[in-house]
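This structure is in structure tokens; I'll ask about it shortly.
A single protein chain has been omitted from the complex, and every remaining protein chain is retained in its original position.
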Amino acid sequence: MSKHMIVKASRRKFLQYGSLTLGASVIAACSGGTSSSSGGSDEAADLGENPIKVGVMYSTTGTIAIVEKSLQDATFLAIEQINSGTGPWEANGEGIAGRKIQKVVVNPNSDWDLYNQMSKRLIEEDQVVCVLGCYTSASRKSVLPVFEEKNSLLYYPVYYEGNECSSNVFYTGAAPNQQITDSIPYAYENFGPKGFFIGSDYIYPKESNRIAKAELEQAGGQVVGDEYAALGTTEFITIINKIKAAKPDFVLSNLVGDSIPAFYRQYKDAGITADDIPIMAYPTTEEEIQAMGPEFAAGHYTSFNYFQSVDTPENKAFVEQFKEMFGGDRVTNGVMEAAYLQTFFMAQAMKDALEAGEELNTETIRAATRGQEFSAPQGRVKIDPDNYHTYLYSRIGRWKEDGQADIVFSTDAAVKPIPWSQVLYKGRTCVHPSPDDRSDPIKETGKDLETQYLES
Amino acid sequence: MDAVLSVKDLNVVFSGFKALKGVNLEVYDNEIVTIIGPNGAGKSTLLDAIVGKSPVASGHVFYQGKEITNRSPHQVARMGVGRKFQNPNVYNQLTVFDNILLALKGSHGILASITAKLTKAKKGRIYDVLERTTLLDQAFEQVDSLSHGQKQWVEIGMVLAQDPSIVLLDEPTAGMTAKETRMTGEIIKSIAQTHSVVVIEHDMEFVKQIAERIVVLHQGSVLAEGSVEEVQSNREVIEVYLGREAISTAA
Amino acid sequence: MLDFSLTSMLSSLFLLAEEAAPAAEGISWIALLNQALNGIGIVGILLLTGLGLAITFGVMRIINLAHGEFIMLGAYVTFVMQDFFKMDLLMTIPFAFIGTALIGAIVELTIIRRLYGRPLETLLATWGLSIVLQGVVKLIFTAELKYVRAPSYLSGNLSFLTNEAGTSPIAISYYRLFIIAVALALLALTMFLFYGTSWGRQIRAVTQNREMAKCLGVNTKLIDMGTFAYGCGLAGVAGAVISALKTVAPPMGQDYLVDAWMVVVTGGVDKLIGILAGSFLIGESNAIIAFMLNDPLARVIVLAAVIVLIRYRPEGLFTVQKRA
């Protein structure tokens, strides 16, 4: 299969470039050549009897497609492995207790309105048992009422601003305490006390920066600037000049999407090196670094749960299998890894439910997902049975000239997630009752919550 | 007798170009004033300035003793000044009937137009206008399908329907056949029985047919004024026209 | 011949900004000067991205909503040339021009030509075209961001007032200067073509009186196609040049569309030189307001100012008032 895929990939590339000159034949050549461009649901024929319908909702067109397309790819890889009984699923045989996953793919075209509409369709018309999808907070917020009203399940693979604890969402990306809490003291100690915070102008960067500011001030530092650029902005002259004028010790970047390459390029172009003022970023990953050219990021930092350079056997296999399926020039990153691992959380939960003789529905899958553990590429991770977020590693990487990260900091085990930043909302946490009757899960302890790690 | 319309020392300037230089004009009840002059003399500009289409740089326009200088076009129209443009300026997508209906005198406010009913009296008025402009048979045809001459009549009809006290007609016979031109002359004469009329014209035959008083404009100023004979024998006028070939071919 | 409503509005904003700025620090005039200099970088990009539109809209009166997509196409041509033939970015510029101009010619031939005199239909068709172009490019190149390398000899900064510590409070990158140089060169070239060659005379003849031009033996169809293709080619060059500074992805053109429109409308469509004024005003006021307040507010204020400007001078700043 691997040889076949590579041959196919290169042939595809040839066809694609070739068709550029042909113009008219473009659509015919390409829609025939790419397997992943076809939407809708898989052919039921080769999925055996009684497949499990799962919705996959990522934009493959529009402004956010640059990120979400690779999340879709990672999800497809996981589903392929589950259906064929390969990769991490090798021990479980083909499918989930004999039943294969039938993916129902929708493309909301980077439009929050369509996320809402298409999630309704997936749940009500296509009758999927759960949905894997979304990237931005805005898209998650737009579908949240749908999942809560219809009582369905969303697996959401993205680091986010926290402040949420829904019975209908499993959050497999980082909560604030798994990304911000370690990175700020690191920056304070290694770079200095003065931080300049920038971000794209929406809730995740603003809330992240607010948390980071509180963390930095707690550590004794100060924020010397706080600037936001509209989503999709690629012009950073002003912000870079403000950074120059403020002379911070480090820059904290919460820019997302196509703003990232533009910012790093113009930052270096303006003559600021990583030695002068290093950038500590959250959303800057291997993918953006590849797109901007690694020389622009070399020496800067990213705080994430996963890097392609993480040294685990699971990761080696993941990177290899991903490249095999999508091409050797592709890279993996933390969000893709989360999209990948959450698919296995879902599959394990379904397997447990089926093996217990239960039907697959929201209640059984939810109950079975709570407390699932999985040996992910980043290491052993677990869904917190109380707050439905995920125990994840906290890591900091320093980018090298080859576009890969030197991991300069890592926790020894996965950190227990806390959906509310403890510097801003002291003692607030979230405990869903068991069984989950969808009542209010928020608990105010009023006390400092200790950092807990996943015991191996 | 007070003038219905009087223009005093009117100046109009376009980006430094003086289109009208101190023009004076008076129009009295039920008379036909014909304005002639070579191209670019400022004839249309004079009408534009009167109805508020072109901004007046200095000078005054009085209508029935009230100053209307630089008022907006709809206000001037509501006061009773009707205007027909050089090229038939009618609604091609609408029927002849609707064109006249639009122009019909009455309140032109929004509420009035929403609640307006097509009363018998109104219909009577519209048919009256259509009859005077010989358009009865075309009443429900789209203006689009009419001949050029008929379109000119539609616009004259619109001006009539406004029931203004003064009618300003800019080349009403342009593009008409000889027969149509004569009929137009008759229409204008009948209008003049109850209205004051100002006509801009090139066609000297037609001017002779209708004219009572002629005003000659040249390079933005009034060159001469008087009856057909007086103007025709005016030396300055002859010079201006002969300089541009003969009077008879000026059209 | 500056527009006073705009300048007075800006100056009142300065007062406002001064009040809003933190009292303790005040405004660093050196930093502001630096920002103003760097604002030139924004001006360059606006000028470059607006120039093509100044041709297609300003000269031909085509409401081209696919303008951003031609910028995007130019960027992709550069990407392909670099990826396949390892070309230097500078070398790819002619290819970007020719490639997008060719596509522009095909578009004119198949779509625009049928819609002359129907501006609203043109607007809808070009919107449809922009969706199609994005979709096709996405099919060919996928939605991933593409990497375009800037030439190494254009890296670095032109600095002033360098102090002993080696830092310069005033600096502008060579690449930004390069963008301006390209933009100004294209503007000069275009002005020469339009006002100094027989092709330019023919274009002006066609846009002023199509029928008369036809009678005089001008091949109006060829002129239309050539002019539209040229405008698209300019957009392509813009895409090629900014690809190294920004990002290359199918939706990238959308960012430039509204700005390009504002630039063209502000400058006025009658004279090509108007676009220079339009870019300068919008770019610099954006840069300076953004420095005093922030980017989103600067954008809102500048757009509002442009609306006011259109309201009072719909023909733009650099147009002679004509008889109505």
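Just so it is clear, A, B and C label the chains in written order, and each chain counts residues from 1 on its own.
Just so we're on the same page, a contact is a pair of C-beta atoms (placed from the backbone, for glycine too) under 8 Å apart; a residue touches a chain by one contact, two chains touch by 3 or more.
Just so we're on the same page, contacts and distances are computed from a predicted model.
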(message) When one chain of this assembly is omitted, its UniProt record names it as which of these: "NADH-quinone oxidoreductase subunit K", "Hydrogenase small subunit", "Sarcosine oxidase subunit gamma" or "Urea ABC transporter permease subunit UrtC"?
(response) "Urea ABC transporter permease subunit UrtC"
(message) Let's see if you follow the contact definition: name the visible chains touching the chain that is missing.
(response) A, B, C
(message) One chain isn't shown here. Among B:78, B:182 or B:202, which residue touches it?
(response) B:78
(request) Among A:60, A:321 or A:364, choose the residue that contacts the chain missing from this document, as touch is defined above. (result) A:60
(message) Of the residues C:139, C:292 or C:317, I need the one that contacts the missing chain.
(response) C:139
(request) For chain A, enumerate the residues touching the unshown chain of the complex. (result) 27, 31, 37-41, 60-61, 105-107, 109, 111-113, 116-118, 120-121, 123-125, 136-138, 141-142, 144-146, 149, 161, 163, 201-203, 206-207, 210, 228, 230-231, 440, 442
(request) Please give every residue of chain C in contact with the chain that is not shown. (result) 63, 111, 114-115, 118-121, 123-125, 127-132, 135-136, 138-139, 258, 261-262, 265, 294, 296-297, 299-300, 303-304, 306-307, 310-312, 314
(request) Pick out the residues on chain B that sit against the missing chain. (result) 51, 53, 72-74, 77-78, 82-83, 85, 89-94, 97-98, 101-103, 108-110, 113-118, 120, 123, 127, 131, 136-137, 139-140, 158, 162
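In this text, only the chains that are shown with their structure count from here on.
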(message) By that same contact rule, can you tell me which chains touch chain A and chain C alike?
(response) none
(request) Report the pair of chains linked by the most C-beta pairs in contact. (result) A-C
(request) Take the average of all CA coordinates in chain B, do the same for chain C, and state the distance between these two points in whole angstrom. (result) 47
(message) Among all residues of chain B, which ones touch two or more of the remaining chains?
(response) none
(message) Quick check: what residues of chain A touch more than one other chain, meaning two or more?
(response) none
(message) Could you list, by residue number, the parts of chain C that touch chain A in their complex?
(response) 28, 31, 34-35, 38-39, 41-42, 45, 80, 84, 103, 106, 134-136, 138-147, 149-150, 155-157, 159, 168-169, 171, 173, 175-176, 244-247, 249-252, 254-255, 287, 290-291, 294-296, 298-299
(request) Quick one: which bits of chain A touch chain C in the complex? Just the residue numbers, please. (result) 16-17, 19-20, 23, 26-27, 30-31, 34, 37, 60-63, 65-66, 69-70, 110, 201, 227-230, 232-235, 237-239, 241-242, 244-245, 258, 261-262, 265-266, 268-271, 287-288, 290-293
